[in-house]
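What you see is the complex with one protein chain gone and the rest in place.
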Amino acid sequence: MNTFGRIFRISVFGESHGPMIGVAIDGCPAGIPLQTGDFHTDIERRSGGKPGTTPRKEEDIPEIISGWFNGFTTGSPLCIVFSNRNTQSSDYEEIRKTFRPGHSDFVAWKKFGGYNDYRGAGHFSGRLTIALIAAGVIGKKILNPVSIQAVLLSAGGNSDIEEAIGRALNEGDSIGGIVECKASNIPVGWGEPFFDSVESVISHLAFSVPAIKGIEFGSGFLAAKMYGSEHNDAIIDETGRTATNNAGGISGGLTNGNELVFRVAVKPASSISKKQSSYSIESGKIKEFSVKGRHDACIALRVPVILEAITAIALADFMLLEKYAG
Amino acid sequence: MNTFGRIFRISVFGESHGPMIGVAIDGCPAGIPLQTGDFHTDIERRSGGKPGTTPRKEEDIPEIISGWFNGFTTGSPLCIVFSNRNTQSSDYEEIRKTFRPGHSDFVAWKKFGGYNDYRGAGHFSGRLTIALIAAGVIGKKILNPVSIQAVLLSAGGNSDIEEAIGRALNEGDSIGGIVECKASNIPVGWGEPFFDSVESVISHLAFSVPAIKGIEFGSGFLAAKMYGSEHNDAIIDETGRTATNNAGGISGGLTNGNELVFRVAVKPASSISKKQSSYSIESGKIKEFSVKGRHDACIALRVPVILEAITAIALADFMLLEKYAG
Amino acid sequence: MNTFGRIFRISVFGESHGPMIGVAIDGCPAGIPLQTGDFHTDIERRSGGKPGTTPRKEEDIPEIISGWFNGFTTGSPLCIVFSNRNTQSSDYEEIRKTFRPGHSDFVAWKKFGGYNDYRGAGHFSGRLTIALIAAGVIGKKILNPVSIQAVLLSAGGNSDIEEAIGRALNEGDSIGGIVECKASNIPVGWGEPFFDSVESVISHLAFSVPAIKGIEFGSGFLAAKMYGSEHNDAIIDETGRTATNNAGGISGGLTNGNELVFRVAVKPASSISKKQSSYSIESGKIKEFSVKGRHDACIALRVPVILEAITAIALADFMLLEKYAG
Partner (left out) sequence: MNTFGRIFRISVFGESHGPMIGVAIDGCPAGIPLQTGDFHTDIERRSGGKPGTTPRKEEDIPEIISGWFNGFTTGSPLCIVFSNRNTQSSDYEEIRKTFRPGHSDFVAWKKFGGYNDYRGAGHFSGRLTIALIAAGVIGKKILNPVSIQAVLLSAGGNSDIEEAIGRALNEGDSIGGIVECKASNIPVGWGEPFFDSVESVISHLAFSVPAIKGIEFGSGFLAAKMYGSEHNDAIIDETGRTATNNAGGISGGLTNGNELVFRVAVKPASSISKKQSSYSIESGKIKEFSVKGRHDACIALRVPVILEAITAIALADFMLLEKYAG
C-alpha cells in the first residue's frame, strides 16, 4: 500500500527513472509556515555526491503543487513532487535479462508480470526515500519542540567509518552499517495500542526503506541476555523519568517521557562493481557479471536523515491522534 | 488502533481481568472447516503452567460467537472470545500507588487519565496475545501449504535454556530470550510496496506483543558488518532459489520464494519477586517493593507460538491481497 | 468491511440466529460514565412488539465485555454483545430452496458459495442494527450537547401512519416509509474533505441499514427543481446562521452551524405473508409461496432510532477528528 498514517497520512508515488517522485500529505494542519527552502538541508543530507555515496548527484528541487497558499499550509492535502533529471537508463538494460542478486529485479518482474519499470529498480529504488524526507520535514515542523537526531554509529562493524568505507570503495564492494536515532521532549502516552505501539509504527516505516534489515529499541537484542532486575528502568519521579533507559523511552508500546532510542541495521548495497554471478533468463544459465552504473559503497551514510524523517512522520501522527484523547 | 490488516483484518479487544478477551476477523473466506478443537494445540503452547511460565493456568476455551455455521466459516466476521476465569485482582491493588518499573502502569495511567483497568495490566497484558493465537490458527488454515515454525534459540544469552531459566527462578528474577521463526513454501511476490513490505507488516505485528524489543530478518544485524559481495544471495535458477539466504527470503520487501527467516529479541518479564525500587505517587518518594502475584521467569517461552501466529496473520493477508493481482 | 470510522471506529459481527451479535468500539475516549441501563431506551425503541413490527420480541440485554471498569470507559476497545435468544430457525428451512424476492438469500448464497448462515438472513439481517444502536448510545454521550432526533414522517406515502400500517397488516403485506433526522448544536466545520463530507459519511452508514434505498440532505431532491437564487441560504450573522436551510446544515461537505437535516426512504419489508412467486433451485421452476415466520408490516417504524444512532456515530468521529485541527 502506498499510504501510511491515520491523521498525518502520507501517500507516495514515483519511480527512479519516471517523470516525478512525490508525496501527498493528508491531515497536515493548516497554518504551518512553509517555504521550498525548508526542505534544503534534509534533502542535501540524503543526496549523493559524498565519498561512499553514488556520484549520481540529483538536484532535488521540491515543488509544492497543492495544499500551500501565501507561505502557509492550507489544511488541504499538501503534495510535494521532485522531477527526475539525472537518469542514465541505458545502464540498466542488462537487468532485464540477468536478475541482480540482493535486488528487487526478480521479485518485481514476477509480481507485476513483467510490466514493472525496471530502470533503476523503478518503484523499489532507494530514490523513493526522497518522498519520506519531504514528509519528514513537515513532520518535524509539527512536532516542535520534539527534537530528533540520527547518526551512523558504525560501518562494516567498524566505528572508524571512513576507513571501512575506503576499504569497500577500493574493492568495488559495498558495506553495511548501524544507524541510531534519538528523539527527546516527547510527552508521556503517545502510541495507540493494541496494534499501533510506537515500536510497531516506527518499525513499519523503517522497513519500507529498502536496505534496512533489523531494528531494536532501547537495549534491544541485548535485552534478550539480561535479567529483569537489570533491564527494568526504575521510575524516579512523578514525570516518569527513569534511572536507566533500557526501554528506549517506550513502555507498553507508549512513549514514557524518556528519550526515544532505536537502532537499525543497514545491509550493504546490492549493486557492486565487483564480479558476481546470478541466473540469466536469457541463457538459462548462471552468468558472471558486474553491475554497471553509479553505486553507493555505503548506503547507511544516507540513512540517518531518513530515520529522522520516518520518526517525525510516526510521531506527528501520534501527536495529532493524542490531541483528541486528552 | 485495535484493528490490523487489509483483507484478513483482525480487531482485538479485552483486558486481563475483564469478562472476556476476543478477536473479530473480517475478510476470512467462507468454507474453511473449523472446530473449536482446532485451537487447542496453539493455545496450549502459549499457556502457562510450565517451568518458567506463570503458575496461573487459564483454561482458555475458545467460543466462536459469529461467522461460523455447520462446521465452516460463513464469510461474515468470525468472532472468537475467551472468558477470563482465573483472576486474582487483589494482587494488583498496590500498582495503583507504585508504578512497576518496565510496565505500562505509569503510561497507561497518564494516557487514560486514571480510567484504565490497571488489574493485571488491563489491555496491556500479555494475556491479549491469546487473541493473536486464535487469529493465527485461522491464518494457518488459509495458508496451507505454507508451513511456519518458531523456536526459542536462547535464554539469557545461553543456548542451554533450562539452565538459564532455572537460575532466574532461583533468584526470583526473570530472563529474556531470542526466538526464531521460519516459514517455507511461500510463493514469490507477496508483500505490498511502498509501505507494506513483508518486513514492515511482520514487524508491526511483532511489536504489538508487549515484550518484544528487537527484530531482524535474514542476517539482520550481522548484515551491517558484511560486504555486499558476501551478503548478496546469488540466484541459481528460474524459480528464484538462492545459494545463500542472507535476505531471509525477502527482496525489495517481497517474498522471494526462499525460506522466510526472522528473529526477535524478547526482554525479561518486568514482574519479578526480587526487590526493586520505584516512585510512589502516594508518598512522593522512591519505595522498595517486590511485585506480588504469579510471574513468568521467561516469557520468551511463550513467544514461539505467538510469532507463528503473527506470521500467519501477516502472510494470510498478503496471500489474499495477491490473489487479485495475478 | 465490518469496520467503519477513523477515530471512533466500530466493528460489528454476528448473525441473526448465531450465538451473539456485537460491536467493538475503538477510539472511545476514557472516562465516559456508562451503565448497561444506558442502552435501555434506544434498544426498546428499536425492538419489535409494537403494531406493525414483528411479534418476535427479543429481550435485548447488552453485555459489556471489554473497555469498561468501575462505571467508566477505560479508553481501550469497548465491546458490547447481545445474545440471541428468541430464534425459531425451522421457519427458515424453505429459503434454502426458494430464494425470497427482495432478500439477500440469492446473492449471499452466490457470494459465499453456499456457506452463509441463511437462518433469518444471517449477517444480512436487520437484527444487526442492534450493534449500531449500541454504538450510537456511546456516540450520543460523546457528542453532548449535540442533540439528535428522528421521526417517521409517513408510511406508504400517507402521513396517517397508523392507517397505512393497518391496511398493510390486513393484507398480509408490508409498507415503506420516510424517516427524517435532525441534529442541532453542531459547531461549524465538522467533516473531512475531499471524500469524507458529512453527507458521504452519513449516507455510507445509512446504506448499511438493509432497507434504506434513498437519502437526501436539506431540500434534497427538491433542490433539483430550484433556481440558485431560491436555494442559496443567505448568511445572516457572524456565526454562519442562515435565513433558510436548503443546505440541511451542510456547506461544502462541512457542517455550517445550522440544523443538520436529512431524510431516508425505507422500502417495504421483503418478507410478507401474502402469496408471491420466485425461482426455486430445487424444481428449477417458478414457485408460488408465502414467507412463513414473524414479519414487520412497516420496518420504517424501527428506523428513527437507527438513524439517530448512525448520525451519532458519524458525528462523534467528526468531533474527535476536529479536536486535533483546532
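A, B and C are the chain letters, set down in written order, and residue numbers restart from 1 in every chain.
In this text, a residue touches a chain if its C-beta (ideal position, glycine included) is under 8 Å from a C-beta of that chain, and two chains touch if they have at least 3 such contacts.
Being a predicted model, the structure only gives us computed values, none of them experimental.
Checked against the hidden chain, the listed residues C:Ala24, C:Val81 or C:Leu254 yield one contact partner: C:Leu254. Only one of the listed residues, C:His123, C:Lys140 or C:Arg302, touches the absent chain: C:His123.
Only one residue from C:Ser83, C:Ser184 or C:Ser197 touches the chain missing from this view: C:Ser197. Between the chain not shown and the residues A:Ile21, A:Ile43 or A:Ala155, the one that touches is A:Ile21. Residues of subunit B in contact with the chain left out of this view: 6-7, 29-30, 75-77, 193-194, 320-321, 323-325. Think of the hidden chain as still there; on subunit A it touches residues 1-3, 9, 11-15, 18-22, 24, 26-27, 30-31, 63-69, 72-79, 81, 111-113, 115-117, 119, 122-123. Although one chain is not shown, part of subunit C still touches it, namely residues 1-4, 6, 12, 99, 101-104, 106-108, 110-112, 121, 123-124, 128, 154, 156-157, 168, 171, 173-178, 188-189, 192-197, 199-201, 203-208, 210, 212-238, 240, 242, 246-248, 251-256, 265-272, 274, 276-279, 281, 284, 286, 300, 325.
One rule holds in what follows: only the chains that are shown with their structure count from here on.
Chain centres were defined as the mean of their Cα atoms; on that basis the chain farthest from subunit B turns out to be C. With centres taken as mean Cα positions, subunit C sits 44 Å from subunit A.
In whole angstrom, the spacing between the mean C-alpha positions of subunit B and subunit C is 37. We define each chain's centre as the mean of its Cα atoms; on that basis subunit A and subunit B are separated by 25 Å. Looking at subunit A, one finds that residues 6, 193-194, 325 touch two or more other chains.
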